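Below is one structure, written out as structure tokens; comments come after it.
With one protein chain held back, the other chains of the complex are shown just where they sit.
Chain IDs A and B follow the sequence of writing; residue 1 opens each chain.
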Amino acid sequence: MFFQFLDILGTIAFAISGVLVALEKRMDPFGVLIIAFVTAAGGGTLRDVLIGQTPVTWMTNMTYVYVIIGSTVSAILLRRHINYLRTSLFLFDTIGIGLYTVVGVEKGLSVGLHPIICVALGTMTACFGGVTRDILSNEIPVIFRKEIYATACIIGGATYFMLHYFPIKENVIFVISGAVVIAIRLLAVKFKISLPSIYRD
Amino acid sequence: MFFQFLDILGTIAFAISGVLVALEKRMDPFGVLIIAFVTAAGGGTLRDVLIGQTPVTWMTNMTYVYVIIGSTVSAILLRRHINYLRTSLFLFDTIGIGLYTVVGVEKGLSVGLHPIICVALGTMTACFGGVTRDILSNEIPVIFRKEIYATACIIGGATYFMLHYFPIKENVIFVISGAVVIAIRLLAVKFKISLPSIYRD
Partner (left out) sequence: MFFQFLDILGTIAFAISGVLVALEKRMDPFGVLIIAFVTAAGGGTLRDVLIGQTPVTWMTNMTYVYVIIGSTVSAILLRRHINYLRTSLFLFDTIGIGLYTVVGVEKGLSVGLHPIICVALGTMTACFGGVTRDILSNEIPVIFRKEIYATACIIGGATYFMLHYFPIKENVIFVISGAVVIAIRLLAVKFKISLPSIYRD
């Protein structure tokens, strides 16, 4: 229940982030819908295909389709009220990766995968939609910009497993892990923190 | 039967469109074959993977492989007789999306998916091969040019479901829906019709 609630929230956040990118590119309505769809459903689709849960989730559960269409139409109608496009995009994308990381980790656990694989799965679920959105919109993919992005997901996913050593309720662990991803990315961008690159000489 | 006939026709059309793009890039024979293969088999491969029909169709039914190799060799040999390269490419690509849209919708229905999902599946089947062909050949993907493309597939897929409310034979519904996709794209390009983009202010 709570798990699906987080998944839907992440779907809304990513769909809106897709609409914002597509609007900036002045796409036509179908183009905007396709970008919103790919952004919101891309990560989960990759995850489901890799673990063999097919037909993929959004094909068998119409909720996702309706949520994505609804979010897209709402975001288009309210587009004049979503101020500061870049900031909104950053916020919705960050909420999206926070929620999807936890959703992906959980999905991996549910099919009995190793914790390291679950963290990788969470990171892919979180990052793949945004990367595809950016490639399709001809932007530099968010994951390759000089920012902490996948790293925040990896740390959030690791947090999820570490919290299980403490007597904390499952739902609280969900929320904390997702919040860790969001907080790390917000702080990293605010204070311009990035990992040092490895030089060769 | 009729269904597989359409699928083979679409395969031929897309393989030829792949050869035409590859020839323009002056690729070597293996390069041409790989582009032809990806264009013709890409959409169906994505569709099969997403619905979990694996090994994917072209791996278990050698007909597709032989048809693609045959079309490629024929198109290479007859290349001097395929006049007006751009026009030929446009025509073969358009026939391809028309046929593949219907094939994809049908495949979705055969595994019991919701009509909206079937239309999405038909659109993906139709568009993914051409998009991959263009990315691999370093062209702007056809779907992102200022033309009606995915939109034609979506309308054609919707037509397929609407026609089922009328007393029309299945095979006729196939042909009409595919023709709708082809007609919409032909007319849209001929009369330079495109959907208006959504401006933000």
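Going forward, contacts are C-beta pairs under 8 Å (C-beta built on N, C-alpha and C of every residue); 3 or more make two chains touch, one makes a residue touch a chain.
In this text, all values refer to a predicted model and were calculated from it rather than measured experimentally.
Q: Which listed residue (B:32, B:89, B:121 or B:180) would be found touching the missing chain in the intact complex?
A: B:32
Q: Among the options A:8, A:73, A:91 or A:117, which residue touches the chain absent from this view?
A: Checking each option in A:8, A:73, A:91 or A:117, the one touching the absent chain turns out to be A:117.
Q: Any idea which of A:59, A:126 or A:154 touches the chain not displayed?
A: Only one listed residue reaches the unshown chain, and that is A:154.
Q: Which chain B residues would touch the chain omitted from the figure, given the whole complex?
A: 23-24, 26-32, 34, 37, 45, 49, 52, 54-56, 58-60, 62, 65, 76, 79-80, 85, 136, 138
Q: With the missing chain put back, which residues of chain A would touch it? List them for me.
A: So the residues of chain A touching the missing chain come out as 49-52, 111, 113-114, 116-117, 120-121, 144, 150-151, 154, 194-201.
Everything that follows uses one rule, which is that only the chains that are shown with their structure count from here on.
Q: Would you mind pulling out the distance in Å between where the CA atoms of chain A average out and where those of chain B do?
A: Here the centre of chain B sits 30 Å away from the centre of chain A.
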